[in-house]
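Every protein chain but one is kept in place in this view of the complex.
Every chain is named by a letter (A and B) in the order it is written, and numbering of its residues begins at 1.
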Amino acid sequence: MTPGVNPVGAVDNVHRLLGHPSDLKGHLDAHGPLNVAHGRDGSWQQDLVTSLEASGLTGRGGGAFPAAIKLALAQSAGPGGTVVVNAMEGEPASDKDALLLTRTPHLALDGAQYVAALCRAVRIVICIPIGRDSVAMAVNQAIMARARYRYAPVREEIVRPPGRFLTGEESALINWIESARPLPVFRPDKGAPLRIGRRQALVHNAETLAHIALIARNGAGPFRARGMTEEPGTSLVTISGDVKYPGVVEIDRGTPLWDIAVRSQPVEPVQALLVGGYGGTWVGPAHLGTPYAPIPLRTIGAAAGAGVIVVLGKTSCGLAESARIARFLADQSAGQCGPCVYGLPAIADDVAKLARGEGSGEDIVRLHHRLDQVDGRGACRHPDGAVSLVRSALAVFSSDVAAHGQGHPCPQWRKPTSLRFPRPVRL
Amino acid sequence: MNSTSLWYATRASGIVALILLTLTMVLGLVTTSRPRARNWPGFAQQELHRRISIIAVVFVAIHVVTSILDTYVHIGWLAIVVPFTSPYSRFWVGLGAIALDLMVAVFVSSLLRAHLKPGTWRAIHWVAYASWPVALMHTFGMGTDSREHWVVALGALCVFAVSLSLAWRVRATAKRRASVPTITDHLVPLNRHVTTARTRGPL
Partner (left out) sequence: MSGMRIRIDPVACEAYGYCAELLPEAISLDEWGYPIVDDRPLHPELVALAKRAARDCPKRAISLREKASG
């Protein structure tokens, strides 16, 4: 492998994000030079968009939007914009972006460079939350190496927004960059581009950019060789909860949920899996064989979300854990929209009451009514996530709901949580 | 129109304007978002506030025009809008001019409301609340009728009404702020890492 020669395929021609060298030289040896054509010739850009389209890559930050379409829209919005690398990872149970940027920062950074070249952006901003200082250090070292060897055509800089749950929401992140207020913006027209000042802002999840970097170098083939035909490629998933080895794994898309969970070795029989994050959904024993891909997950009312799987063992109480999550989500409201500010705490109160065994049948009916009322009525999808979490809890733990609702809570509701929650972060 | 009838018109329209301005203030102050009493038509009160303010402006206009046309004392058109330039009773007429300027600002900004940033309109509106105490001082400072018992009683009533409304508004706003959910003590045993501090937002 001669450095400086752009290979047609990677060293072993297998698409993967983890396991590559961290340093710049190793990175170049493994993948070849950046070779980004910033010239006027449009053919390179067209080739890249074609590759991305062929690859079928979708966003890995929770939105799952086809990358090729997003970039084509961005191209038409004009030059001079900013590429925003979203490594905010507000989900407490998610570590994949942190791991990726600590182990292989150059992949995500290269991805940002490719996107910048495609859309003629003039700046790359990497958003790493306050509290993830080791990630910031690793990325900073990488940026300095890239600058030293004049490797990066577009200037790269790190910014440190506050680590609240919603700061990673696209419009909130842009709002923070522009005006230091990490609050989501009401965007009825989702197709309209985000802007910083008068120029467009392109927000991409760090993992998505890493995939783009590999597809740009190696073409769509290796990416499509993994995963399913309808849902190709790999994903990073963080596994936590009642497991012996919590951590991040890279899986082929379409792997059954159970096969992903066992890689972390659950310490006891599994009661349910939380898929997608704290704004995701519980999946019960009947559906643990569902493939990790959008369409199969949607048929059971779930979504891949932010690449999070939390394992709930038999000795935990699903309602109690859901009550904690609902409380966390209520606390993390941006405080802008009435249904979220008032509705989420009310829902959290209801679920907590149920978990303690103090709820009644009327309370459950009122809870369902509130869930219907709050769903979809915020400026962002935060309340929607809370609603889907609670709804899935009521469905998956329905026997618990019946018992708790009659004043017979399971003794496990007092058990300390197996879930991860951050320390408080003030705005 | 002789000077005397103009003078009477000025005084009468001034008193009426003060009453209408007081009423406008009360209707504007006694509102709050998230009202509890759903039997009271809030939109109707807002409309009433607007319409009465317009009638108040009409009476202020009559008051101002008659005071200038009356040649017994010389005030001049300029002194109406530029405070403290009147040859007659410089200070008290000046206060009247300030009150007028503020009212004009509200009027114009409300007409152009759709073209202004919401914060701008709101700021002008809040500043214009000052026009009421200024108008009140102007009324009693000019001195013409301010020693009459019924005028003094009227003034006291106006002060009472606005003070009460202001107190109500302050309390209602405080109650509303307090009713926004804050996190209470642990309802469910929580892991020690869980936040207990409620951060509702930066506002």
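For the reader, a short list of remarks on this structure follows.
Keep in mind that, in the parts below, contacts are C-beta pairs under 8 Å (C-beta built on N, C-alpha and C of every residue); 3 or more make two chains touch, one makes a residue touch a chain.
Predicted model, so just to flag it, every value in this text is computed and none were measured.
Among A:Phe328, A:Tyr342, A:Phe397 or A:Trp413, only A:Tyr342 touches the chain left out of the display.
Only one of the listed residues, B:Asn2, B:Ser33 or B:Thr71, touches the absent chain: B:Ser33.
Only one residue from A:Ser22, A:Asn140 or A:Gln373 touches the chain missing from this view: A:Gln373. Where chain A meets the omitted chain, the residues involved are 183, 185-186, 188, 336-339, 342-343, 370, 373, 377-379. Listed by residue number, the positions of chain B touching the unshown chain are 31, 33-35, 38, 41-44, 46-47, 118.
Everything below uses one rule, namely that only the chains that are shown with their structure count from here on.
Chain B has its Cα centroid 51 Å from the Cα centroid of chain A. Of all residues in chain B, those touching chain A in their complex are 180-181, 183, 187-191, 193-203.
Remark: chain A residues 164, 181, 183, 320, 323-324, 327-328, 330-331, 333-336, 341-342, 345-346, 349, 352-353, 355-356, 413-414, 416-417, 419-427 touch chain B in the complex.
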